[in-house]
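One protein chain is absent from this view; the other protein chains keep their places.
The chains carry the letters A and B, assigned in the order they are written, with residues numbered from 1 in each.
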Amino acid sequence: METQAYLVVATLIFLIGATGFLVRRNILVLFMSIELMLNGAAMLFVTFARQWQQMDGHVMVFFIIALAAAEAAVGLSILIAVFRLRHRVNVDELTELKG
Amino acid sequence: MEKTLFLILSTVAVVGALVTITRKNPLGSAIALIVTFVALSGLYFTLDAAFVGALQVLVYAGAIMVLVVFVIMLLNLPEGELEEERIPPRRWALAFFSVVPLGFLCIAQILSATPPAKTPVAPSFGSVAGVGRLLFGDYLLQFEVVSLLLLVAIVGAIVMAKKKL
Partner (left out) sequence: METVVFLIPLFLLLGSGALGLLALLKTRGVKVPDRLVSYIAIGGPVLAFLCSVSLFQKVGHDTFHAFGWNWILAGDAWVPVQFTVDQLTCVMLLVVTGVGSLIHVYSTGYMKGDGGYVRFFSYLNLFMFFMLVLVLADNMLLLFVGWEGVGLCSYLLIGFWWDDIEKAKAGMKAFIVNRIGDAGFVLGMLLIYRTAGTLSFHELRAFVGENPDAFLAGSGFFGVSLATASCLLLFLGATGKSAQIPLFTWLPDAMAGPTPVSALIHAATMVTAGVYVVGRTNFLFALSPTSMIIVSTIGALTAFFAGTIAITQNDIKKVLAYSTISQLGYMFVAVGLGAVSVAVFHLVTHAFFKACLFLGSGSVIHAMHHEQDMRRMGGLAKKMPITCATMTISALAMAGIPPLAGFFSKDEILWKAFDNDLGHGTFLWMLGMGAAFCTAVYMGRLILMTFAGSCRADEHTKAHLHESPRSMTGVLAVLAVGAALIGFLNVPHFLGGHAAFSSFVDLAVNPGAHEAHHAGFATEAALAVMSIMVAVSGLFLAWRFYVKDPTLPGQFVEKHREVYEIVNDKYRVDEFYDRSVTKPLVRLADATFFKLIDRRVIDDSLNRLAGVFRWLGARLASTQTGAARTYVAVMIVGLLLVILSLFT
């Protein structure tokens, strides 16, 4: 299949993730939107790795997955801490970093 | 055959992604996301990336998403919290004006390019051995740094999620 088709799919997944992040307010969903965006980027790497026959792209995806794991661990524990404090998971209420 | 496979997998992935961001209940989103990840894994296989595809299923769809589902269950969100208020038009506008131009630009660029035809690959391409050799050769330092990152994340997760240390 054409490389461009893969790229379009990857872009779509990224954009869907970004849209999800911008419109939803449940932190869990936001978290999953981030995963979507990461996967869109990962897919770009795999596609280009195949196109240019360079396995470095695969290594990058490996790193992305490791990063996602770290992010999941930290992000979800923050989520738990916030929920314990407020019993809500609404991102719009978390504006403590307001300037 | 290949084309059919691609079409099926990519459709599943995109639809799964859309379902992920539209479900009210986060559990539904999580399951849709797992479906998306598996579909993406299949796409990786069609791109001769066997190792990465396997990782995608094992780590992403397996470990990370299990953790997410765990947390969803653990929080046991009250009914009212699941109710997503009607998304206000202001937020739609924000999403529309930032995502649509970006998507338009990216896809236009992708379609206007004419990459050279793909050439067949060696059997070792994308195999565990091939990626492993790179990982422990050229990318050894980065690999070690990533292990450090995971360690920090573990410690951080414990510190934040535990009630009292």
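Note that a contact is a pair of C-beta atoms (placed from the backbone, for glycine too) under 8 Å apart; a residue touches a chain by one contact, two chains touch by 3 or more.
Not measured: the values here are computed from a predicted model.
**Student:** Determine which one of B:L105, B:V128 or B:V145 touches the chain that has been left out.
**Tutor:** Here the residue in touch with the unshown chain is B:L105.
**Student:** Using the touch rule from the top, list residues of chain B that touch the missing partner.
**Tutor:** 91, 94-95, 98-99, 101-102, 105-106, 109
**Student:** Against the chain that's been left off, what residues of chain A make contact? List them.
**Tutor:** 18, 21-22, 30, 91-92, 94-99
Methods note: only the chains that are shown with their structure count from here on.
**Student:** Counting in whole Å, what is the centre-to-centre distance of chain A and chain B, each centre being its mean C-alpha position?
**Tutor:** Result: the chain centres lie 6 Å from each other.
**Student:** Spell out the part of chain B that touches chain A in their complex, as residue ranges.
**Tutor:** 2-3, 6, 10, 13-14, 17-18, 20-21, 23, 26, 29-30, 33, 36-37, 40, 43-44, 46-49, 51-52, 55-56, 59-60, 63-64, 67-68, 71-72, 74-75, 77-78, 81-82, 84-85, 87, 91-92, 94-95, 98-99, 102-103, 106-107, 110-111, 113, 115, 118-119, 121, 125-126, 130-131, 134-135, 138-139, 142, 146, 149-150, 152-154, 156-158, 160-161, 163
**Student:** Once bound in the complex, which stretches of chain A touch chain B?
**Tutor:** Residue positions touching the partner: 1, 3-9, 11-13, 15-20, 22-26, 28-29, 31-33, 35-36, 39, 42-43, 46-47, 49-51, 53, 55-56, 58-59, 61-63, 65-74, 76-81, 83-84, 87-90.
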